[in-house]
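The structure is given below, and queries will be raised subsequently.
The complex appears here minus one protein chain, its other protein chains still in place.
Per-chain numbering from 1; labels A and B assigned in written order.
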Amino acid sequence: MLIYAILIFAAAYYLLPLYVMLTTSLKTLHQVNNASLLSLPDPITFKPWAEAWSSACMGVNCSGLQHYFWNSVSFVLPAVFISTVFGALNGYVLTKWQFRGSNLFFGLLLVGTFVPYQMFLLPMAWTLGKIGLSNSIGGLVLVHSVYGLAFTTLFCRNFYVSMPDELVKAARVDGAGFIRIFWRIVLPLSLPILMVSIIWQFTQIWNDFLFGIVFTSGTHQPITVALYNMVDTSSTGIKRYNVDMAGAVITALPTFIIYILAGRYFVRGLTAGSVKG
Amino acid sequence: MMRSGKLLKSGVLACMAAAMLTMATNAAAADKGEISVLNWWTSGSEAKSMGVLQQMMAKEGYKMNNDAVSGGGGTNARTVLKSRLSSDNVPGAAQIKGPEIQQWCEQGVTTNIDAVAKADHWDKLLAPAIAKGMQCGGHWVAVPFDNHRVNWLWINRADIKKVDAQMPQSWDELVSTMKKLKAAGITPIAGGGDTWQIGTEFDALVAGVGGADFYRKAFVDLDKSALDSPTMAKAFEHLRVIKEYSDPNGSGLAWNHDTGMVVKGTAAMQIMGDWAKGEIANDGATPGKEVACVAFPGSQGTFIYNIDSFEMFKVKTASERAAQATFARTAMSPEFQRKFNMVKGSIPVREGTSLTGFDECAKASEHDYKDAAKKNGLVPSMSQDMAEVGAIKGAIFDVVARFYNSDKMTSQEAATELAKQVEQAKQMTQM
Partner (left out) sequence: MAANSPAASAGTYRSSRWREHLDTVLPKLTLVPTGAAALIFLYGFIAWTIWLSFTKSTLLPNNRFAGLAQYRFLFKLDTWWVSVTNLVIFGVLYIVICLAIGLFLAILIDQKIRAENLLRTIYLYPLALSLVVTGVAWKWILNPDLGLQSVVRSLGFTHFTFDWLVQPHMAIYTIVIAAVWQASGFVMALFLAGLRGIDGAIIKAAQIDGASLPRIYLRIIIPSLRPVFFSAVILLVSMAIKSFDLIIALTGGGPGYATWLPAIFMYNYGFNRGQIGLGTAAAVLMMLAVALALLPLILSELKEKRRASTR
């Protein structure tokens, strides 16, 4: 019983901010300003959600978050796909096709997980300008793919290490080559780790703010930047906390849904990966 | 016959040419050029003002892209500017103020708008100090939008009446008013938030304690004997008093939240520039009526100015340059200056612009401005980046924040530290 008490207490700690966000987003502005932070919405209203989605202002542009939502989708999906594919291939090579220096390669790549990106903004901007991708969705796809590689490779490598080498050896005896083995044998077994990689990358890229605000402008901006602008715009005059919170929840919704739907894969994928890790 | 035939021909040709010309100008009128304007005005009223400019430019046939970057009082916009310059995606105009204008000019990436400035006689429309700030090496590189006064004290009249106090005119009166308010359970000062808010208070305090000449000596000339002086120590001492009477939980709250407190009356006063007026109006009060504006006690003769301006960057095409010129001309036009400043809370930086329709506080500001101009009381604001470049202002802010957050540092120590840090920052920038 004590176990449950502790677990539920912990759950309360984790749920507190979500509770505040959700209830606030469903309250009328009157209630937000006059009742306690922890009170339940009474009456419940969905107007803040509708406003945040389709009519809240970001500066002079009052069309809500919807446009930016699709912006985010349009660069998050390709970036997640690219970084995951290369992560899987890299992991495959680094474990099943090791060569002289492959461990060094991995070690050097790992450095990429520790670098604070703030200092790379200018060379990054310079590079994007040189290849004609400044202020474009393509530029964001490139940036996010590149900086995700270290993580996806780390995950996949740790997963493939635990996959028996005999599988690959047997396939080679049967005459299968590098690509065929990956496609027919390794990939079908990779679902758990691919889910981990996809969830991780999706979360990181969807939630990114820094690259979004620096490398895009106007209508190209991702939803996190739009949300920030929205909160900023509504900060003058009557602060509409309920609309702000609804916008925040909308922004978080895709990642949230992914966690609920695919959360168990997450744990399963890590299980398979980190044991022998 | 021949002759008339030729005449006919040339007549037709001329007509055709004229028609083509009109067609051409019509086509151009739709889109003569485009300019990207980088700024950090995302809050409601400011963004709307930029919308006005957009429309005025559209009328002349130019497209203005309003690239507003929110966050941190321009921090993110500054990053974006550097990033865009690096990636060769140069904005036609960017919001830059104070000595940073000259700093950018020295980097060799700016361009001048001398033609517009000379044709419209800007040198006669702007105060000499302000005009100088818009130039670099004798060329006009930036256009000013507004003229804010920083050293204002905003007071909820009802609160003052409640405790039976007078509008404070001197430091001592202010202290006694604060005492009464605190005893009555009203937060005397809404403040204590971001460092720049405390910096704004410090601006007013230094002007109040030392006057315009001292302020200039300290923050413009960075004179060591002024920075590390008993007068500066006294300004720090006053800051500590202000802190004592400030909202203890103010840290982390936005300045406009504080203004809201003054409008509601939960706090009685705020030391803030006149951009607070937009908030006061938004919260349903009238600046000058429910919330009074008085020059910060002791700093009456000083007008600490804060001017928003846009600097021009080197663009590639002739149409972009034409858009740049139109942008500058439109921004300085009386029509825009009136519209913009009425919303922004400032007074038109273009001298001689009519103030009919502006509120009491704007009129008071205009009066004080003229008065200060005569008595050499105009000083650029340290806290709003008007007096020093980012490196030095940052160093000053750091010391002010350290003093504000520490109970151990004495005011004399703070003044000494201020001189030391400023000296060091100076070395860094002059390296």
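The criterion applied here is as follows: contacts are C-beta pairs under 8 Å (C-beta built on N, C-alpha and C of every residue); 3 or more make two chains touch, one makes a residue touch a chain.
All values reported here derive from a predicted model rather than from experimental measurement.
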- line: Which of B:55, B:107 or B:356 touches the missing chain? It is B:107
Field: Residue of A:61, A:84, A:134 or A:153 in touch with the missing chain, whole complex considered
entry: A:153
Field: Selected from A:31, A:127, A:197 or A:217 as touching the chain missing from the view
entry: A:127
Candidates A:96, A:220 or A:240 - the one touching the absent chain: A:96
Query: Which chain B residues would touch the chain omitted from the figure, given the whole complex?
result: 71-72, 74-75, 78-79, 82, 85-86, 100, 103-104, 107, 109, 193-195, 248-253, 389-391, 393-394, 398, 401-402, 404-406, 424, 427-429, 431
Field: Contact set of chain A toward the excluded chain (per top definition)
entry: 3-4, 6-7, 10-11, 13-18, 20-21, 36-38, 86, 89-90, 92-94, 96-100, 102-103, 105-124, 127, 146-147, 149-150, 153-154, 158, 161, 165, 168-169, 172-173, 175, 177-179, 203, 206-207, 209-210, 224, 227-228, 231, 244-245, 248, 251-252, 255-256, 258-260, 263-264, 266-268, 270-277
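What we mean here is this: only the chains that are shown with their structure count from here on.
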Statement: Whole-angstrom distance, CA centroid of chain A to CA centroid of chain B, is 38
- request: Spell out the part of chain B that touches chain A in their complex, as residue ranges.
  value: 36, 41-45, 47-48, 50-51, 54, 65-71, 76, 79-80, 82-84, 86-89, 254, 256-257, 260, 278-279, 282-283
Query: Can you name the residues of chain A that touch chain B in the complex?
result: 57-60, 121-126, 128-130, 134-135, 213-215, 217-218, 228-229, 232-239
